[in-house]
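Some notes on the structure that comes next.
With one protein chain held back, the other chains of the complex are shown just where they sit.
Lettered A, B and C in written order, each chain numbered from 1.
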Amino acid sequence: MEERLPDAGPKAPGTKEKTEEPIARFLVSSSPHVHEGIRIRSVMGLVIVALLPASVFSIYLFGLPALFTILVSVASAAGFEWLWQKVVRRPGTAGDLSAVLTGLLLALNLPAGSPWWLILVGNLFAIVVAKQLYGGIGYNIFNPALVGRVVLLVAFPVHMTSRWISPSAWGMDAVTTATPLGRAREALLATGSVDAALTRNEAIDLLIGNRAGSLGEVSVILLLIGGIFLLAKRVITWHAPVAFIGSVWAMAGIFHLANPARFADPSFHVLTGGLFLGAFFMATDYVTTPLAPAGKIVFGIGCGVVTVVIRLFGSYPEGVSFGILLMNAFTPLIDRAFKPAVFGARRAKTA
Amino acid sequence: MKTLVLIIVSAVFVNNFVLNRFLGICPFLGVSKRVSTALGMSAAVVFVMTMASAATWLVYEYLLVPFDLVYLQTVTFILVIASLVQLVETALLKMSPALYKALGIYLPLITTNCAVLGVAVLNVQKQYDLVETTVFGFGAAVGFGLAMLIFSGIRERIELCDTPVPFRGTAIGLVTAGLLSLAFWGFTGLVKM
Amino acid sequence: MKSGTFFGGVHPRYEKDLAGGRPIETMPLPARLVVPFAQNLGAAPKPVVKKGDEVKRGQLIAEPQGFVSVPLHAPTSGVVQAIDVFPHPVGADLPAVVIVPDGKDEWAPGLNVERDAGDLGADALRGVIRDAGLVGMGGAAFPTHVKLSPPKDKPIDVLVLNGAECEPYLTADHRLMAERPAEIVEGASWFAKALGVENVIVAVEKNKPDAIAAMRPAAEARGYAVRALDVVYPQGAERQLIFALTGRRVPAGGLPMDVGVLVQNVGTCYAAFEAVRRNRPLTERVVCVTGRGVANPKNVLARIGTTFGDAIAFCGGLREDAGKIIGGGPMMGVAQYSLDAPVTKGTSGIVVLTRREAVQYAGDPCIRCGRCLRACPMLLNPSVLSVYAERLRFDETAAHHVLDCIECGCCAYVCPSRRPMVHHFRRAKAEIRKKQARAV
Partner (left out) sequence: MVAAIIALSALALVASFGLAMVARAFAVPVDPKVEEIEGALPGANCGGCGLPGCSELARRIAEGRADVDACPVGGESVARSISRIMGVAFAGGGARKTALVFCAGDDETARRRFYYNGVKDCASAALLFGGDKLCGYGCLGLGTCAGVCPFGAIEMSALGLPVIDPSKCTACNKCVLACPKKIIKLVPVSRRVHILCSSHDKGAKVRKACSVGCIACTKCVKEAPEGAIAMQDNLAVASGVPEIPDSVAAVCPMNTIRVVDLGISAPADAAGAAAEGAAS
């Protein structure tokens, strides 16, 4: 792909003509003639690297089932991409790592010990329906990994919401339990108030990830490290994650102040669920989120509001996936609304 | 007041006419190629649906119920809606030819649109009073408009996509509508109505 | 906002060391000179010589057509061998006159004489500069006398000497500033006089400390300021330079004179000195021949019409792996297919890239990473523009201001999908202009 300059010229015409040296010698393209060197593959690679700490930790926490989930998911995502491109005879893009990233993200959104067929179905929807039907990388409207997850959530609610394993190294004595958000919800339904103890004492556990949940959402600290790594590498910008997490905190805070018995602490809402995974790794997905910084902020706030509304009032305990997916749908409209102004078109703001 | 707000929230998000009840799919697919036309169509639908809700309610309460003619519900509703749409169409042609041109054949489509009839029938089923009825009609139409608007934005982008040939046009549009309704699925249970 | 920077921009690998330390060498006359007629923006001058004519150096060989046009002069004495179509560094095959030097290099009568120009008025100065065939030598080749004739309602109060030379690889202006500072500043003083401007700023990027050191005393002797600018590409683009120096924004679709500024390249100032004080028309210029595809990178003083092949041969010839010949810098220059392309008034450099160095555009789908938005110094949305252009939706590109694109190449430089962004925009601009022309 990179080194495509042909070494030999086009075949000389097969006439009596005496062929001198090949006429075509040089490469001609429009300016610029140099490049920074970055490729799609390198960008995707960095995101994968940023997800590694959380992935490795999830294997440590949940054991072999977690490893199994990750491997099957990544392999099936790449496999579906390759297969589809064979079938429709398009140039392969499996090498750009974007399918691998989708598979990894989906795995991190699944409970440890998901059956293999569940993972395959999820990746089928993620890669084929959400991505390739639209034309492949760069064209999808919805985040593929989230489409995969939400399809599974809607179609197989039992597998997706009630078979959580509580962390225990290498999963030897896995116990089925509920996620913190799930427990808060159950408490609310049972007693009419969220269990205050549950929401406060667990903050440390939540932070380091000693809790039940999807593979990748458990360790807030490791996800944060990955996010900061991406920010430092300038792969992502701060706008969407900060707006997302900030609006979740603010909105949960407002409800908490209004009725502390019914609504949990804002920090509980920030630290639980897939918020950090979603905010840093999925609300920053290039293709499905707005381009302009102002648009990214609006996108983040929208995600946060929907997330909190679903968590507090909906029938699903977790709203991050739906929030991002819904805002994906709004992205083209947000892009329309926030067009950058041309330099020199009179505008009061200075640098 | 709280009921009215809940009615609107429910009609717009939770039980969105297009994405949850799958009503009014024809104009949803037909008029959503451009954001501008989608906006015009949405405005027309808001107007027609609010009016139709109120009108059908009045007809139902003061004509059908007193004369014990409830079994004529569907026929009378269609009659009322059809005349109403025709009225809007004629007025639009004179007042805003540009909008009329943009909406084209789709205005008459509203006539036979199950969304409008649906809202009228649902009003009766839910036993709303006149204010609730009007608000519900309005909310349902706004939800319809919202879905149209989102969808038209997406379709403008899909137009620029390198979609495999067999999926171009309506096919990918329907796939998108499905994914969109999946995204709205998260609001399930938000309002118990 | 006086920190000397602007929005966006990129930090390419500058590679200025290749030729930056090499003093300007005068190149011997080659065996033939290919002088294209179109060497200025606007109307090309009309030939006044024919095959077989003898010419002297500085003799008029083509006369201007209209106001936005300049005369063309023979670069040396010799015989007109032919008038034919040749590859032109702007990216087209255009008519040119081929001159075989007689080796005597005689000036036409009346030229190359020192004169005390102190009593020349503004109009006389403009006349001298026009007759000498001066154009902007930074690359755009806009006729200098036109720039010096702003309309009455747009007075100029700042003259900027553009020595930023932000293009990677190129060091022609750098060497000129380091070696001929007094001449440059004097040339600028004639511009200042023609415009009646007091405030003159010499702008140099910080990566040329020796040029700054050389220019400072020369400039300050005349009360001109020297400003060291941050090293960001495209610092030398007019709009960005003006904003960095003065905080003024040239309106979209407008010209620098709309904000009272005139920018002149330092090479043009040097040519003005030669024209005004020595009565020499523009027949030679400093060209930076550089890049890893050239054996021995140099800054050469070459005659207009020297073919790229001759200039490269003077610098040791091509290396084996040379893959791309660029007229101008690697960010905005034009790739050449032939070594027969000649040095023109606007050719500031000849850059030869190896196959490995040259970008290979892949044209993968846009992944909307937004890097181009952050890089674009015009604050455009290159991502959206390129997608519309790719789908031939040129009306939408116009609505997204593609005509404001300065083709600096920052977007393509940072694109991970290797999309040929600038190529898309040039196509879109061409289509839009075609449509506008039809509408008129």
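The definition used in the following text is that contacts are C-beta pairs under 8 Å (C-beta built on N, C-alpha and C of every residue); 3 or more make two chains touch, one makes a residue touch a chain.
What you see is a predicted model, and the numbers here were worked out from it, not measured in a lab.
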(request) Name every shown chain in contact with the chain that has been left out of the document. (result) A, B, C
(message) Out of C:Gln65, C:Gln81, C:Asn199 or C:Ser338, which residue would touch the omitted chain in the full complex?
(response) C:Ser338
(message) Could you pull out which residues of subunit A are in touch with the chain that's been left out?
(response) 4-6, 9-15, 17, 23-30
(request) For the chain that got dropped from the picture, name the residues of subunit C it touches. (result) 87, 91-93, 335, 337-338, 360-361, 363, 390, 392, 420, 423-424, 426-427, 430-431
(request) Over the whole complex, note the residues of subunit B touching the chain we left out. (result) 59, 63-64, 67-69, 72, 75-76, 79-80, 82-83, 86-87, 90-91, 93-95, 97
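Here is the rule we use: only the chains that are shown with their structure count from here on.
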(message) Can you work out the whole-Å distance between the CA centroids of subunit B and subunit C?
(response) 60
(message) Suppose each chain is reduced to the average of its Cα coordinates; what separation in Å results between subunit A and subunit B?
(response) 33
(request) Could you grab the centroid distance between subunit A and subunit C? Build each centroid from C-alpha atoms only and quote it in angstrom. (result) 46
(message) Touching at least two other chains at once: which residues of subunit B meet that condition?
(response) 162
(message) Please output the residue numbers of subunit C that touch at least 2 other chains, ranges allowed.
(response) 365
(message) Which stretch or stretches of subunit B touch subunit A in the complex?
(response) 35, 149-150, 153-154, 156-158, 161-164, 167, 172, 175-176, 179-180, 182-191
(request) Mind listing the subunit A positions that touch subunit C in their complex? (result) 1-5, 24-36, 38-40, 42-43, 93, 96, 98, 135-139, 237, 286-287, 289, 291-292, 335, 339-346, 350-351
(request) Show which residues of subunit A lie in contact with subunit B when the two form their complex. (result) 88, 90, 129-130, 132-136, 139, 141-142, 147, 150-151, 154, 306, 309-310, 313-316, 319, 321-323, 325-326, 328-333, 336
